[in-house]
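With one protein chain removed, the remaining protein chains of the complex are shown where they sit.
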Amino acid sequence: MLKEGQFRNLSGCAISGIFSKDGTAIKGDKIIKSIKIMHDRSNGLGGGFAGYGIYPEYKDNYAFHVFYDSLKSKKECEEFLDRHFEIVNLSKIPTKKVASITDEPLIWRYFVNPLPHKLVDSQLEEREFVCRCVNKVNTFIDGAYIFSSGKNMGVFKAVGYPEDVGEFYRLDEYEGYCWTAHGRYPTNTPGWWGGAHPFALLDYSVVHNGEISSYDANRRYIEMFGYKCNLLTDTEVITYIFDYLLRRKKLTPKESSLVVSAPFWSTIDKLPQNEKEQLTYLRNMFSGLLITGPFSIILGYEGGMMALNDRLKLRSMVVGEKDNMVYIASEESAIRVIEPNLDKIWSPKGGEAVIVELNK
Amino acid sequence: MKIDALELNFHQLNNKIKECQDEKIKIVNCCGHRYLASGSSSKIIEIEGVPGNALGCYLDGSEIFVNNNVQDATGDTMNDGGIYIYGMAGDATGYAMRGGEILIHGDIGYRAGIHMKEYQDKKPVIVVGGTAGSFLGEYQAGGIIVVLGLNCENKIPVGNFCGVGMHGGKIFLRSDVRPKNLSDKVVCKIADEGDLNDIKDIINKFCNIFNESYEQVMSKSFYVITPNSNSPYKQLYTMN
Partner (left out) sequence: MSLGYVYSEFEVVRDIQKCINCHICEKECANEVHSFSSKHKIMLADDTKCVNCHRCVEKCPVRALKIVKTNHAFRENGNWNENLIKQIFKQSQEGGVLLSSMGNPNKEPIYWDKILLNASQVTNPPIDPLREPMETKVFLGKKTDKIERDENNNIINNLSAGIELNTPIMFSAMSYGSVSYNTHMCLAKSAKELGICYNTGEGGLHKDLYEYGKNTIVQVASGRFGVHKDYLNAGVAIEIKMGQGAKPGIGGHLPGNKIVEDVSKTRMIPKGADAISPAPHHDIYSIEDLRQLIYSLKEATDYKKPILVKVAAVHNISAIASGIARSGADIIVIDGYRGGTGAAPTMIRDNVGIPIELALASVDQRLRDEGIRHKVSLVVGGSIRSSADVVKAIALGADAVYIGTAALLALGCHLCRSCQTGKCNWGIATQQPDLVKRLDTEIGTQRLINLINAWTHEIKEMMGGMGINSIEALKGNRLMLRGIGLNDRELSILGIKHAGE
């Protein structure tokens, strides 16, 4: 059977996100409850979560979540990690038997820091060094796959319905300031757990709903800059695009939203001169990163969360607010089920980014 | 205005020339700066040092004096003005030049005056005091090229394949010896008084600038090369 990455697996999906602006801890069961109500938007072939602020005791270390197919691949990967990182802590990720979750790989977690001399030798900025190491493991060590690599955050995913995946990973035992969730409806089975979402690189994680029509234009553009789209999924390329724009090009989240979900020229032409110039610049400069076709995404990053629709708004997305809490989901029900009394609820326009960040 | 080129790259130096309001500009410490005075139209520029390639490209009326040698492609596609070189010049000097004059005291490299052309009152002129490399006046379509051979009195002052593809203009070679290896597509004869009238003024100017004796220069015979008027190109093709 073909694995995710060996073919292009078109998917529909459900997404949900919760963010606490004042940093109040949110327990993981809340996000499970939210995604669960959209059960019919998934088909049991993939579910996952990203939690931010969940590892306060290791907040200065990169948290690697790794799938292993075998002990051999684990050994090989750990040797690699030993050569490049100081491993502060390692353990199996605690799980619980759930009837519908089967074929589990070995799932390990490492809190690491780059070895200083390796970092200096590489002449790379620290996060770029980490990024390349992750890439190396995922590309060259057969059967090892680092699916989460940010600081004070973690991705949990599997083949199954998202609510079962949440239970499997015992998410009720974690708490953080931000959670995102994904229920996948792929047209084909991904064949392995790495194909589930969120997709993450460093602290950037993306959950996404829709099939983008610009995929290969985006992929072939971003691959010029050292990214390798191994999984052939939209989520993967979108994550790389945001990593490129935010981390490498130092755009703001808002600016990056204006690249991937750019306003139409007819809109830009009517704007005041300086705004027009800025938007024209962004569209012209990063024309290869415009994403077309239906999508709604939630991007998680350190200290923030951004939700964004395609510019024609071909996918549903609702945002709700209650006090310091912000909720984003494919359907309103997924918000109401965890917060029936909202201060405000609205559907963002196509291409209008909703950005929430921790109060400073 | 005096510009010291030592710390400047070509772009900075060119900008300074463009911005300069003075008619007269002197550039010192020039070394390898390209495209100097490109498209320039109303200045007199004196250069100390060896300017880089494409000196005076698209020149449109300014005059450039270089106290030393110049590199390749000097006066590329020049339209008007003058370039006066006290030393030698490199290859492809005066490529496709349409107007103005380039006077070189010393030798000139390969392919000088290649594809030179003339138009109405525009008649480009190159005068070489020394010798010229091969392919002099290749594809020449107009204008005048003069090679004086002042430093090689008993030899032909030009390399091989002189005037290949020539279809206009004149090449004057100051020589006692008839140039060899000429194509049958050109005609070569000893210049008569009428021919010499075409170059007397410019030779005078050359001698004045470079302090040579006009009488001595003109004391020797000149060969003049012109295209063979039985246009050979049309017979080349069969309509298909």
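The first chain written gets the first letter, and so on, giving A and B; residue counts start at 1 in each chain.
Here is the rule we go by: contacts are C-beta pairs under 8 Å (C-beta built on N, C-alpha and C of every residue); 3 or more make two chains touch, one makes a residue touch a chain.
Predicted, not measured: the structure shown is a model, and the values here were computed from it.
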| item | value |
| --- | --- |
| Residue among B:25, B:73 or B:158 touching the omitted chain | B:73 |
| Contact with the hidden chain (one of B:5, B:64 or B:92) | B:92 |
| Among A:132, A:249 or A:322, the residue in touch with the chain that has been omitted | A:249 |
| Subunit A residues touching the omitted chain (full complex) | 8, 10-12, 187, 210-218, 220-221, 223-225, 249-251, 255, 262, 264-266, 274, 277-278, 281-285, 287-288, 290-294, 311-312, 314 |
| Touch residues of subunit B, complete complex, unshown partner | 10-11, 14, 18, 34-35, 38-39, 41, 53-54, 57-58, 60, 72-73, 76-77, 79, 92, 95-96, 98, 111, 114-115, 117-119, 122, 138-139, 141-142, 165, 167-168, 231, 233-240 |
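Criterion: only the chains that are shown with their structure count from here on.
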| item | value |
| --- | --- |
| Whole-Å gap separating subunit A and subunit B, where each centre is the average of the chain's CA atoms | 67 |
